[in-house]
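On to chain A.
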Amino acid sequence: GGKTTAEATSGAAGSTSDAVASDAAMADASEVDGTEITFWHSMGGVNGAAIDTLVKKFNDENELGITVNSQYQGEYDDSLNKLKSAQIGNMGADLVQVYEIGTSFMKDSGWIVPMQTMIDADSYDVSQIEPNLSAYYTVDNQLYSMPFNSSTPIMYYNKDMFAAAGITDVPDSLEAIGEVGDKLQSAGAGEAISLGIYGWFFEQLISEQGLDYANNGNGRDEAATAVEFDSNGAAKNILTEWKALYDAGYAPNVGRGGDSGLADFSAGKSAITLGSTASLKQILQDVNGKFEVGTAYFPKVKSSDQGGVSIGGASLWALDNQDPKKLRATWEFVKFLISPESQAYWNAQTGYFPVTVAAQDEAVFKDNIAQYPQFQTAIDQLHDSKPEYAGALLSVFPEARATAETEIETMLNGTEDVDTAVKNMAESINKSIEEYNLVNE
Partner candidate 1 sequence: MSEITLKNICKQYDDEHYAVKDFNLDIHDKEFVIFVGPSGCGKSTTLRMIAGLEDISDGELWIDDELCNYLEPRDRGMSMVFQNYALYPNMTVYDNMAYALKIRKMPKAEIDEKVHQAAKTLEIEHLLKRRPGALSGGQKQRVAIGSAIVRKPKAFLMDEPLSNLDAKLRAQMRIELSKLHRELGTTIIYVTHDQTEAMTLGTRIVVMKDGIVQQVAEPQKLYNNPANLFVAGFVGSPSMNFCDCYVEREGDRCTLRLGSRDSERKIYLDGVKAGMLNMFHADEQVTLGIRPEDIYEYEEAAAGGFEKNTIGMVKKVETREMLGAEVALYFEEQGSTFGARLKPENNTQVGEEVALYFDPDKIYVFDKITEENIFYKEGM
Partner candidate 2 sequence: MSQTASMTLKRKGAMTQEELLELKQKMSAKALTKRRTKTGLRIAANVAVALVVLLPLLYALSIAFMPSSELFTTEMNLLPKSPTLKNFADAFTQVPLLRFIVNSFIMAGCITIGQIISCSLSAFAFSFLEFKGKGILFMIVMATMMVPGEATIISNYLTVGNWGMLDTYPVLIIPYLTSAMGIFLFRQFYMTFPMSLFESAKLDGCSNLRFIVSILTPLTKSAIGAMAVYTFINAWNMYMWPLLVTGSDQKRTVQIGISMLSAVDSQSITLMIAGVVMIIIPSISIFIFGQKQLIRGMFSGAVKG
């Protein structure tokens, strides 16, 4: 909480300062008394409750007289849409939480002040931030937004079932899952894996192969103009393997979306499922001791692949409201949110990664890990990944994700073969990119 500015600035860090063309100026911390800022987020349920606690704590404890007004704005899509409408009429917020696939859109929107600007102005020590997380939001060496609720996908498995099937080596790839599928299913599993059709998983599987999603360095060197997963074979590999699992009956279609596979798993029907690290607590609650839940790294496509996971979740964007005081207040609030204390609390409440490395030293964090040892897998997996697998940036990512899901569905349903699916996916996304670039320079 209420770290004084002096303390914060003391940890000066070397950082670049050339890039950002923003003329946003930040007022001094002493001037912000009485400033009120609005924070839009998309956290419902337990997560929302955690945010409210943090905000309340900040409002109570900060000595600068800042008041944060936090507002739930619906799910990520709703919230971004609202932001779009609001910005046309200049009626938006000061700080907004945007999901990872909105990164490119936000970066190009012209509405924001990059976090880097404030970091530089305040000489904040960025090394505090988990590099694998900040990497995703860093373009041209600038940290555009502050990672906040980050997660990676991991593999959940039913330990009892594995024991019953006599499997000791937890499979590390789709291919390997296929190999143990029969054993699992004869040991009582309704299906080996309940694999939801989720664009994020598709992206992770590309990243796990160490390949790029889109051109221009995954859209990070320059705005992507086309996808690359078709030409580099990444998509074909995934779809072939997926289809094989599906055809063998190991991975039936359980529906679209990240949590579509969880119910089968919690009900004890499937032996394995993929899901976000943040789902851990809910899964444990739903399973409620019916069996032992194990966690493992997110599977690769083939066991031989060399790649890693990238992160998902959302980050915080500061909006440019031409008001130095508000900007300062916003920055103070961000700093509070990523302080080790806050992050340890956040992690314990929600299961999202602590953004700040130091949070792992906090007692809250340690207690939580002790209670949910499965979470260690997620930490390890993140640390094992390299920042270069940070994932793609794409202006039309929401649409691209939906397109990928649709095509995978169609392919699984047998109306299309793998090649056609990949081709359609690529063509459709490329067309969207092209059109987007045409009207949005």
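Inclusion criterion for the candidates: all candidates are chains of the complex that A comes from, given by their letters.
Operating definition for what follows: a contact is a pair of C-beta atoms (placed from the backbone, for glycine too) under 8 Å apart; a residue touches a chain by one contact, two chains touch by 3 or more; residues count from 1.
As the structure is a prediction and not an experimental result, all values here were calculated from the model.
Per the touch definition at the top, the candidate among 1 or 2 touching chain A in this complex is 2.
The touching residues of chain A, counted against candidate 2 in their complex, run 38, 40, 42-49, 69, 71-76, 78, 82, 85-86, 88-89, 91, 93, 151, 190, 258-259, 263, 266-269, 275-276, 278-282, 285-290, 350-351.
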